[in-house]
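One chain of protein is taken out of this complex; the other chains stay put.
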Amino acid sequence: MIINHPLLGPRDAAEFVYLGDAALIDRPDPEAENADEKFYEYGYLRDNPAGEHQELWYHEQGDRSWLVVTRDTLTHEITSVKLARDEAKKRGRDK
Amino acid sequence: MTILEKYSYPNPETLKKQHLKGAIMRYSAFEILKQGLSGNKGWKPVWREPEPKAEYDVIIVGGGGHGLSTAYYLSKVFGMRNIAVLEKGWLGSGNIGRNTTIIRSNYMMPGNQPFYEFSLKLWEGLEQDFNYNAMVSQRSILNLFHSDPQRDAFVRRANAMILSGADAELADEAQLRRELPFLDFDNARFPIKGGLYQRRGGTVRHDAVAWGYARGADSRGVDIIQNCEVTGFDIENGVCTGVQSSKGRIRAKKVAVCVAGSSSRVMSLAGMRLPIESHVLQAFVTEGLKPTLPGVITFGAGHFYVSQSDKGGLVFGGDIDGYNTYAQRGNLPVVEDVAEGGMAIMPMIGRARLLRSWGGVMDMSMDGSPFIDKTHIDGLYFNGGWCYGGFKATPASGYCYAHLLANDTPHPVAKEMRLDRFKRGHIIDEKGQGNQPNLH
Partner (left out) sequence: MSQQTHRISGGLIDRSSTLGFTFNGKPMQGHPGDTLASALLANGQRLVGRGFKYHRPRGIFTAGSEEPNALIELRSAPHQEPNTRATVTELFDGLTATSQNHRGPLEFDFMAVTDLLYPFLSIGFYYKTFMWPKAFWEKIYEPIIRSSAGLGSLSMQEDPDTYDKGFLHCDLLVIGAGPAGLAAALTAARSGAQVILADEDHRAGGRLNAETYDIDGISGTEWAAQTLAELSAMDNVRLMVRTTVYGAYDHGVYGALERCTDHLASSDGKPRQVLWRIYSKRALLTAGATERPIAFGNNDRPGIMLAGAVRTYVNRYGVTPGKQVAIFTNNDDGWRTATDLAAKGVYISAVIDARDIEPPATVAGAAVYMGSSVVDTAGRRGLHSITLASGERIESDCLAISGGWSPNVHLTCHQRGKPQWRDDINAFVPGGTLPAGMQVAGAANGALSLGAALRDGADCAARTLADLGIKSKASKAPTASDEAHRSSAYWHVPESRPRAWLDMQNDVTVKDIKQSYKEGFRSVEHLKRYTTLGMATDQGKTSNIPALAIMAECTGKTIPETGTTIFRPPYTPIPMGALAGRARSKDFRPYRLTPSHKWAENNGATFVETGNWLRAQWFARPGEKGWRDSVDREVEMTHASVGICDVTTLGKIDIQGKDTAEFLNHVYTNAFLKLPVGKVRYGLMLREDGIAYDDGTTARLGENHFVMTTTTANAVLVFRRLEFARQCLWPGLDVHLISTTDGWAQFAVAGPNSRNLLSKIVDAPFDLSNEAFPFMACSELTICGGTPARLFRISFSGEMAYEIAVPARFGNAMMGALMEAGKEYDAVPYGTEALGVMRIEKGHAAGNELNGQTTALNLGLGGFVSKKKDCIGKTLSLRPELNRDDAIRLVGFKPVDHSQTLLAGSHFITKGETANMANDQGWMTSVAYSPTFGHSIGLGFIKRGHERKGEIIRVVNPARNIEVEAEIVSPHFYDPEGGLQRG
């Protein structure tokens, strides 16, 4: 597979390390009332869709960016690649 | 009496009584002789091709190995008859049809070991039980180790196995040099320091397992319905009352999902999210060769395991590709990684040719261990999360799932394989990799 890195252009997926669903960005609030339940879901439950999947790849043999890649799990077609840091900020994690 | 003794397979006497005489053609050398002399024209279909009835006591969703063995044991051991197996494709088209055929019980964790040992015991009597030669071949499995810490971990495992009643044997380098002189002992990047043998491990002709179970279940009245895809569950007030399928609505007292590889997809029809990701594991076979390898061998410093099939092909595999996928195919980096592993331990395979590669979609669970459990929806049961180890579990998985379906209590050897274990913090993590499925 080839991942079109937003900064570095097309790169072989072999340069990257895969983590999983980009929902891993959404670490729950440890102070929340039901934090244990939320962390259980965060840590263990996955949508695991057959189709479009937002997922985290790390450019370990490259610039060490974490990326959010939107990829179809049936066809492997990649439709979007973003810097995870930007995506995390968009999701309000820098607040 | 150990758990295994208590719940071990019914003894041969019971088996004889339970066998439905005359219901199916009994296979034997005599039958082959008889048919051969009459031009092989008298062979009968191995299974029926029934249409679904309106209602069943149990519907098993998924006609792969585990689904078929569940149906077999439900009908044979637990006395249920009104059972259907619904299969989206052809029977045996689950991962039973695309694995590397290894059986073993070299597990360490208390939540796993008794289960896999039970499974191995069932394998040992399987062919005589279902009157089908699945070529169960206890050729041994050998896990090589290459460092002191790895040795320590294997000693721990070997002892756990022996203490659970399984067989395990540690071999040192000198012994391996004698037994497997073709391994690279003198020029290896990671020297072979020894290995853990399980002599009772080995290989089985995988498709034959599906066919043997299907034949046995069918002969006991189980309707195996091929080309019947489940498209939804009928759930009323928290109770599952049946399924919708490509062949219409079918009612059932109990619905047992058994679709490893597609678990998340199917269970999402019931609104459930699972502690599972789908990943592809590639497998490979070389051209047929005269006897080359005695048993199953696994490399401890890279991703490679190999055995030789009865047809002569070296059947091998390695790591999963590592990204979520439902496509039954993989990519080149893993192909090369696996071949590198192979050449690293047995450079004599350099001129053997890879004939075919394929990919199977795995239910990779969050701790590398499976689930056989009820769900929070009454009447809906779940079996999945087998990672890349489902084949060896086929008999025990079916037996324990049947036990759960028949009695509504978990079978003792599968009692830790619960869906809620992560919430409780009861983790069955043989490799210590944590909640990242692609590392198991």
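Every chain is named by a letter (A and B) in the order it is written, and numbering of its residues begins at 1.
The rule we apply is simple: contacts are C-beta pairs under 8 Å (C-beta built on N, C-alpha and C of every residue); 3 or more make two chains touch, one makes a residue touch a chain.
Since we're looking at a predicted model, the values are computed, not measured.
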item: Selected from B:115, B:154 or B:382 as touching the chain missing from the view; value: B:154
item: From B:70, B:137, B:219 or B:324, residue that would touch the chain that is not displayed; value: B:137
item: Hidden-chain contact residue, picked from the options B:102, B:349, B:404 or B:419; value: B:349
item: Per the touch definition above, residue among B:69, B:113 or B:263 touching the missing chain; value: B:113
item: In chain B, positions touching the absent partner; value: 2, 27-29, 31-33, 35-37, 39-41, 43-47, 49, 89-90, 92-93, 97, 110, 113-114, 127-128, 131-139, 146-147, 149, 151-160, 162-165, 168-170, 182, 184, 187-191, 205, 207-208, 211-212, 226, 286-292, 302, 308, 310-313, 327-329, 331-332, 335-336, 338-340, 342-344, 347-358, 421, 423-427, 429, 431-435
item: Missing-partner contacts on chain A, residue numbers; value: 1-2, 12, 17, 19, 24-25, 27-28, 30-31, 35-36, 39-40, 42-43, 56, 58, 60, 64-66, 75-78, 83-85, 88-89, 93-95
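Quick note on the criterion: only the chains that are shown with their structure count from here on.
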item: In the complex with chain A, residue positions of chain B that touch it; value: 262, 264-265, 268, 273-278, 322-327, 331, 333, 366, 422-423, 435-438
item: Chain A residues touching chain B - in the complex, by the definition given at the top; value: 1, 12-14, 18-21, 40-41, 43-50, 53, 55, 71, 73-76
